[in-house]
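The block that comes next holds subunit A.
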Amino acid sequence: MQCSKTWIGLGALLMAALAAPAAMAQTVGFSQIGSESGWRAAETTLTRMQAEERGITLKFADAQQKQENQIKALRSFIAQDVDAILLAPVVATGWDSVLREAKEADIPVILLDRMVDAPEDLYLTAVGSDLVHEGRVAGQWLVETVGDKPCNIVELQGTTGSSPAIDRKAGFEQAIAGHENLKIIRSQTGDFTRAKGKEVMESFLKAENGGRNICALYAHNDDMAVGAIQAIKEAGLKPGQDILIVSIDAVPDIFLAMAAGEANATVELTPNMAGPAFDALEAYLKNGTVPPKFIQTESKLYTQNDDPAAVYEQKKNLGY
Partner candidate 1 sequence: MNAGIRALGRIAPQLATLAAILILVAAVFPGFFDISLANGRLYGSPIDILNRGAPVALLAIGMTLVIATRGIDLSVGAVMAISGAVAASAIAQGLGLAATLALALGAGLLCGIWNGILVAVLGIQPIVATLILMVAGRGIAQLITEGAILTFSHPGLLFIGGGTIAGLPMPVFIWIITGLLVGLIVRRTALGLLIESIGVNLRASRLAGINTKILLVAVYMASGLCAAMAGVIAAADIRGADANNAGLWLELDAILAVVIGGTSLLGGRFSILASLIGAMIIQSVNTGILLSGFPPEFNLLIKATIILIILVLQSPRMVAAFRAGRRVRKTAEAKEESAFS
Partner candidate 2 sequence: MLESQPLLCARAVTKVFPGTVALDGVDFTLRAGEVHALLGENGAGKSTLIKCLSGALRRDDGDILLEGKAIDPRSTLEAQDLGIGCVYQEVNLLPNLTVAENLFLGHQPTRFGMVRTRVMNEKARACLAQYDLDIDVTRNLDSYSVAIRQVIAIARAVSLSGKVLILDEPTASLDAHEVAMLFKVVRSLRDRGLGIVFISHFLDQVFEISDSLTILRNGQLVGSERAANIDRVQLVNMMLGRELQQETRSTGRTDVRTGSPAIRFRSFGRARRVAPFDLDIREGEVIGMAGLLGSGRTETAELLFGIAPHDSGSAEDGEGRLRLDSPRAAIAHGFGFCPEDRKSDGIIGDLSVRENIILALQARLGWMRALPAREQAAMVKDFIRKLDIRTSDMEKPVGQLSGGNQQKVILARWLATNPRFLILDEPTRGIDVGAHAEIIRLIEDLCEKGMSLLVISSEFDELVTYSHRVIVVRDRRHVAELTGAEITTESMVASIAATGSQGDAA
């Protein structure tokens, strides 16, 4: 048993070596979902930058939120015999046949940011973040910052029922579990938008004695936090001091708020999915190192000590 597996592994290695004559990817196709959010635009920008740095020719296809466009793009990449394909899938299902075509053409496919519902052997690896982990990082920061003092937390949830909202809530709750001094007193959806974040925060402030009962705000994304900061200011309180603010995503605008002392911490959902993807691809093509099926990106915590103004300057041109 053990023996035959080794042989298959060797065979695969041999084939890979034959399929990649230069042992380095020259041309990579990238099928992007679209540009529905600033984060996605930044992901596209960073992928282009990463490819350029490594001397890879990137063939880019914008699917405008349509799976059929993505499938078309994949088939055209296969026809052009690219060395590898990056795919940010718009939906989870319906990929089996086109992925099989890529496999038959010996073109490795790496999934970015989202998963598909297909047999694992049809793609090389998937690069993405762990949403639960992000929530946990945010919660840990608050636990460490508050210490033993009692702290009432209000939570701005993402769109009700969406997986980021469910997972980020769960991770945060895991992190604060066991710390009796931390308590979520109000939790309401802000639909991931600034306008709703502001409106819901206004009601939190009204409901909690003008905000004087509130010690910290946890927002499932930065946009809602930016809206909430305005509401807190309009209520005559100082965001960042009277109410601690921690959120997730690390979009440029939250660094402006942190630089102004109005926000305390954010957890990065990195748009640089392409970096780890290219690393794994290089290793695979060079010496056949088969990467794990899921590569988790770093969920980096930024606080006011991380020179937010400089981070803003770095991030603002990424297309967020």
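By definition in this document, contacts are C-beta pairs under 8 Å (C-beta built on N, C-alpha and C of every residue); 3 or more make two chains touch, one makes a residue touch a chain; residues count from 1.
Keep in mind how these were chosen: all candidates are chains of the complex that A comes from, given by their letters.
Values in this document were obtained by computation on a predicted structure and should not be read as measured data.
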Direct contact with subunit A in this complex, candidates 1 or 2: 1
Residues of subunit A that touch candidate 1 when the two form their complex: 35-38, 40-41, 157, 160-161, 186-189, 191-196, 198-200, 202-204, 206-207, 210, 223, 226-227, 230, 234-236, 253, 319-320
